[in-house]
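Just one protein chain is left out here, and the rest sit where they should.
Each chain carries a letter (A and B) given by its place in the written order, and its residues are counted from 1.
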Amino acid sequence: MLKAAIDTDTFRETIDVIAALVTECRMHIGEDGLKTRAVDTANVAMISLDLSKEAFSSFVATECDLGIDIAKMKSIIGMMGKGDELTLELPEGGNKMEMVFSGYQYSVTLLDGNTIRKDPQLPNIDLPAKIRISGAAINDGIKAASVISDKIALGVDAASGIFYMEAEGDSDHIRLERGSDILISLEPSDVRSLFSLDYLRDMGKVMARADVVEVQIGNDHPVRVSFDFADGHGHVDFLLAPRIEAD
Amino acid sequence: MLKAAIDTDTFRETIDVIAALVTECRMHIGEDGLKTRAVDTANVAMISLDLSKEAFSSFVATECDLGIDIAKMKSIIGMMGKGDELTLELPEGGNKMEMVFSGYQYSVTLLDGNTIRKDPQLPNIDLPAKIRISGAAINDGIKAASVISDKIALGVDAASGIFYMEAEGDSDHIRLERGSDILISLEPSDVRSLFSLDYLRDMGKVMARADVVEVQIGNDHPVRVSFDFADGHGHVDFLLAPRIEAD
Partner (left out) sequence: MLKAAIDTDTFRETIDVIAALVTECRMHIGEDGLKTRAVDTANVAMISLDLSKEAFSSFVATECDLGIDIAKMKSIIGMMGKGDELTLELPEGGNKMEMVFSGYQYSVTLLDGNTIRKDPQLPNIDLPAKIRISGAAINDGIKAASVISDKIALGVDAASGIFYMEAEGDSDHIRLERGSDILISLEPSDVRSLFSLDYLRDMGKVMARADVVEVQIGNDHPVRVSFDFADGHGHVDFLLAPRIEAD
C-alpha cells in the first residue's frame, strides 16, 4: 500500500537518475521511503538509489514492491509542470497505481515484479583514491573524451594531487586535469582504470546537476560515483565495471 | 482581383490554422474579406475559416477564388519578420499572386482551383453540451493522452459540471478533469464521443494560442471547436468526426 505526495521536480529528478542506467526497475517501498537496486542488461553498471520519506510532502506506506516502467515514467513526467504536486496511490495488493497532478488522473498498470531482474548485491570493494568534485566538471571531461574515443581513463596522480580524465583516439589524445583549485577534496593514491563512455555519458548528464560528486577509483577496478539529490533526501551510488586496457 | 496589405503576424496565424488540417485550399475572396472551407483527404475533419477585411490594413477586392499551396505558404512565412507588412496583389484574371514584404518580391503561381477538392457543406448538427475553456487547457489534455493512446474521449458529466478528456492505453488510463474553476462556461449534458488524436494533435497546437475556445460535444457525434483569431477579425470552426468506441 502506498499513499504519498511529492513535488513534481523531485519526482522527475528521481526518475531521471534511474533512467540513466535501466529502462525498468523494482521499487521497494517501506515505511521510511523508497529504494531501488538495479543492474543494466549487460551486467556492467549498477545503481543503488534511496529516497527518504522526508523528500515527500506526505508519505504513508506498508512494505511493497512496485514494478516500474521507467521509459513510460519519462513520458509522464514530460506532462508535469514545474512545482506542481504529484500524488501517488496504490491500494493494498493492487497493481494499478494512480498518479494525480494538476487535474490529470493517470492510472498506470505496474510491471510484474517477477519479470524484472533480481536486485544485485552491491559488492564491497576497496577503492583507495577518493575525490570530491562538482558533477559538471566530470561531465565536461566525459563529453570531451566522447569526441575522440569510446573509452575514458579516470585516474589520480598522488604526487601532484591531480585527478585526471584521459582518452586516446586513433590519432589524438585528450587529457583533462583537475587540481586543488577545482577539487573539493582528495584522498590521493596512484590509481587508474578505464571505462566505457557508453555508460558514463548517460551517468554524466545526471551527475552534472550535483554540486558535489564523490568518485572512488582503484587500479583496473570499478568506479563508484555517489551523490545526493532531492535536497539531500535522496542518495544514489553508481558502480561501473572497468574495461581492460589494450596494450 | 485582390490588392491588400496585412501585418505578417496575422497572415502567419491564418496560414497556421489552415495548415493544421489541409495542405492546400481554395480561398474565396470577396469585398468583405476572405473565407475558406476545406475537408481533409480522409473526409474526417473540416475547417471553416473567415477573415474579415478589418484584419487588413488595406483591402480592395472583387470576387475571386485563389488556389493556395499551404505547404509553400508555410515556407514563405518562415522568411517574414515579426511586425512587418505584407502586401498581396493579384490582377484581374491573373494566376500569379505578388507577395511583397521587407524588400522581398515573391511571385507565387496559384494552384488551379479545379484540382482542389470541392468545398464541403458544414453539417448542421445538434450538439447538446457546450463548454468554453482556454485553448491551452485543451491542448494539455491532448498531449497527455497522446503518450498512451491514439484516441481520446471528450465528455461532460452534467451532474458534477465537469468537462473531461480521457484516454485508454494498453495497460494505462488517463483522465483529465476540468471543473468550474477552469471552465469559462458550461452548458451541461451527459455526452461522450471518441476522437482520433492524429487530427486533434495538430488542431491542439493552433487552439493553444486562443484564450477562449468553444467546444460542442454530443454522444458519438462530431465535435465542433470554434475560436477567434486576428484580434477578433478572424473566426475558425473545426469539425471532427468521431471514432467508433470498441468494447
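In this text, a residue touches a chain if its C-beta (ideal position, glycine included) is under 8 Å from a C-beta of that chain, and two chains touch if they have at least 3 such contacts.
The structure displayed is predicted, hence computed values, not measured ones.
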Among A:72, A:151 or A:178, residue touching the chain not depicted: A:178
For subunit A, the residues touching the chain missing from this view: 140, 143-144, 147-148, 171-178, 182
For subunit B, residues in touch with the removed chain: 72, 75-76, 78-79, 103-109
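In the analysis below, only the chains that are shown with their structure count from here on.
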Inter-centroid spacing, subunit B versus subunit A (mean Cα positions, whole Å): 45
